[in-house]
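What you see is the complex with one protein chain gone and the rest in place.
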Amino acid sequence: MSVAANHTEARIAELKRSRPRSRFLRFSLGCFVALLVASWFVGDFAWRDAFSARRAENLDRFLGDMRPWPLREATPDGMVVKPWDWAVVADWTEERLEEGVSGLDTEGGTEAAIGTLAISVLAIVLAALGSLVFCWFAARNVATPQPFAPSAAPPGPLARWSWRVVVAGTRLVLIVLRALPEYIIAYLLMSMLGSPAWPAVLALAIHNTGILGRLNAETVENVERKPLVALRALGAGRAKIAVIGIWPAIMPRFLLYFFYRWETCVREATVLGILHLASLGWLIDEARSSGPKYDEMVFYILLGSLLVIGGDLVSAVARRLVRRAS
Amino acid sequence: MIMQGKASGFRLEGVTVRFGTTAALQDVDLTIEAGEAVALVGPSGAGKSTLLRLLNGMVRPDEGVVHVNGDTLGNLSRRALRDVRAAIGFVHQDLSLVPNLRVVQNVMAGRLGQQGLFASARSMLLPSKTATARAYEILERVGIAEKLYERTDTLSGGQQQRVALARALFQRPVALLADEPVSSVDPARARDTVELLTRVSREEGLTLVMSIHNLELARSCFPRLVGLRGGRVVFDARADGVGDDEFHALYDLDEAEMLADGA
Partner (left out) sequence: MVPEGDLSRPFPIRTRGAVLLALLGAGVWAFLHLDMSFGQLVPNEGGLDIAKKFFGRAFSPAFASEASSVPPGTPPLLILSLQALKTTVIYAAAAMSLSLLLGLVLGFFASTAWWTGDPVGGRTWFARTIAPAVYGATRLLTGFMRSIHEVLWALLLLAAFGITPLAAVIAIAIPYGGTLAKIFSEMIDEADRRPADALRAAGASGVQIYFFGLVPRALPDMLAYAFYRFECALRSSAVLGFFGFATVGREVEQSFNSNNYGEVWTHLYVLMAVIILFDAWSGQLRKRFVA
C-alpha cells in the first residue's frame, strides 16, 4: 500500500474517532434496547406451557363458543354446529343491540355505545377546560415576572424565583395527573362515588388534563413573541395578553390535540365499563362472567371497535378541517 | 483522470413540456456535445429547471424526444431509466441532503442507483474502507475532507453545497447537471462554487450543464450560453458573443409582457 493511501486511511480513522457524538443519546438508546432484549430473558414467559395441547384445546373451544348461540346446540356428545342462517344472526344481533346480554338485566348494546361516547365527550371537554387552567402557569413565557416586557428593569430575585416555583409546581401537578392510568383512577374513585358515570368521566378527565396541560403549555411557549410584546407595550396585562394575544394563536393546535386525545378517550371509555360503569365494557364483562358467553363478549368488543373506528374517522376529519382553516 | 470518451452528450428534438395547461418548455431543439460546459440563463420561470430535469429523466417530454448519450429516454424501461439517472450527477437548488445524517452517509447515498438494496444498506451503515476512502478523496477535492463524519446540518450553507457536489461526484457520473447552485450563496462564494464545478468537470471530462441567474458569472465561467425565456430558446451562443442585445432579449421583453398582462 502506498504511503499516500496509508496516510488517508489514518486520517479517516482519526476523523472517525473524533467525530461528534452524544453520550447521552447513545446511553439512552443502549439502555432502551438492552431493556427490550433483556425482558425476554428475565421474564418467565412459560413458553412450554404457552404452547401446550391444553392451550390448543382451549382455543378450539373458544372458537366454537364465538359462534352466536342460536347457531349451535349443546348435546351430550358435545357441541353441534347448526348451519349458518343470516336471518337468525340478524335477530340475534338486534337482540344484543336492544336488550343487552342475554338472560341479564343490562342495557342494550346501542345504548351502551352511546353512553360510552357520552363519557368520552364529557371527559375530554372537562380535560380541555382543566388544561386551559393549568397551561398558563406551566408556560415559561407567561409565568414570569414581566411577561413580554420589551426592556424593563430586571425583576428582583424574589419575583423570579417565586415564578419559577409556580412553573415547576404546575408541571409537577400535570405530570402526577397523567402518571396514573385511567383505569386505576376509575377503580379508586368507584368505591367513593355512587354514580356509575362520574368515576369514568373523572378518571379520563384527570389523566387527559395532565396530557393536554403539558401539550398546551408547549404550544403557549412556542407562540410568536413579537405581537405579544406589542400588546404589552400598549399596556395589556398578563391576563389580557393571554386572552387576546395567545389564545387565538394557540387555538388550532389546541383543537388538534383535543381531537387526538378524544380518540383515545373513546378507546379507554369502552374499557372502563368493566368496573360496572355505564359503558360497553360493562356488557363485555357481564358476557364474560356469565356463562361465559363468548359469542356475546366478542360481539360487544366488535361493537366497541366500530365505535372507536368511527371516532377515529370523525377526529381525522375534524383535524383536517382545523388544519385547512389555519 | 480524463475520461473524455465516457462523457455524455444530450440532444433535444422539438421538446415540449406542459404542466397542466401552461407550457414550461415549447418546441426546444438543443444539442450539447459530450464534455461541453453550458450555462442556461434566463429569468425565473423560463424553464431552466424543467430543461435540466428532462436531461436526467426526471421529467417526461409531452412532445419530442430526448437523447442522452445515444439512448432515447422515452423508450427506456424503468431499470434502464434509473441507470441513466445514476450516470448523471445532479446538484439541486435546495441542497436536498438528509440533514441529520453524517456527511459520509450523504455522499455514499450518491451510489444508491448503482446498488441493490442490500449492498446499499451495507454502504450506508457499514461502508467499506475503499468506499470511505473514495468519499474522503472526493471531499478533499471539494475542500471539506475534515467534515467527513460531521452531522450534515452542522455545516454552513456553502459547505453543504460542497457535500451535494461530492454526492454527485460519488456517482462517478458522465455528466453533471446543476440547478441554480448559487442562488442562495453570497456573490463571492457564488464565484468560488461555480469555478469549483467547472474545474472539477473539466478535470473529470464531464459534460456540465448549469442553470444560473447571474449572467455576468455565466459569461465569465462558461464558453457557451443558452438563453431561455418563456419556455423557448432565445439565443444559443459563445460567451464572447453574448452582449447587451441578448441580455435585453432575456429580460426587457419580460417587462413589456408584464405590462401587457397588467393592462
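We just call them A and B in the order they show up, numbering each chain from 1.
The criterion applied here is as follows: a contact is a pair of C-beta atoms (placed from the backbone, for glycine too) under 8 Å apart; a residue touches a chain by one contact, two chains touch by 3 or more.
Owing to the predicted nature of the structure, the values given are computational and were not obtained by experimental measurement.
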Could you run through the displayed chains and say which ones the absent chain touches? A, B
Among A:38, A:133 or A:317, which residue is in contact with the omitted chain in the full complex? A:38
Can you say which of A:15, A:206, A:242 or A:274 touches the chain missing from this structure? A:274
Touch with the missing chain holds, among B:9, B:64, B:113 or B:143, for B:113
Against the hidden chain, chain A presents residues 22, 24-25, 28-29, 32, 35-40, 42-47, 49-50, 54-55, 58-59, 62-63, 114-115, 117-119, 121-122, 125-126, 128, 175-176, 179-181, 183-184, 187-188, 191-195, 197-198, 201, 215, 224, 248-249, 251-253, 255-258, 260, 267-268, 270-271, 274, 278, 281, 284, 288, 292, 294, 297-298, 301, 304-306, 308-309, 312, 322-323, 325-326
Which parts of chain B face the unshown chain closely enough to count as touching? 53, 56-60, 78, 81-90, 92, 94, 96-101, 105, 109-115, 117, 120-121, 124, 164, 167-168, 171
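By definition in this document, only the chains that are shown with their structure count from here on.
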Could you grab the centroid distance between chain A and chain B? Build each centroid from C-alpha atoms only and quote it in angstrom. 49
Taking the touch rule as given, give the residues of chain B at its contact with chain A in the complex, in rising order. 102, 129, 132-133, 136-137, 145-146, 148-151, 154
In their complex, what parts of chain A are in touch with chain B? 5, 8-9, 11-12, 15-16, 18-20
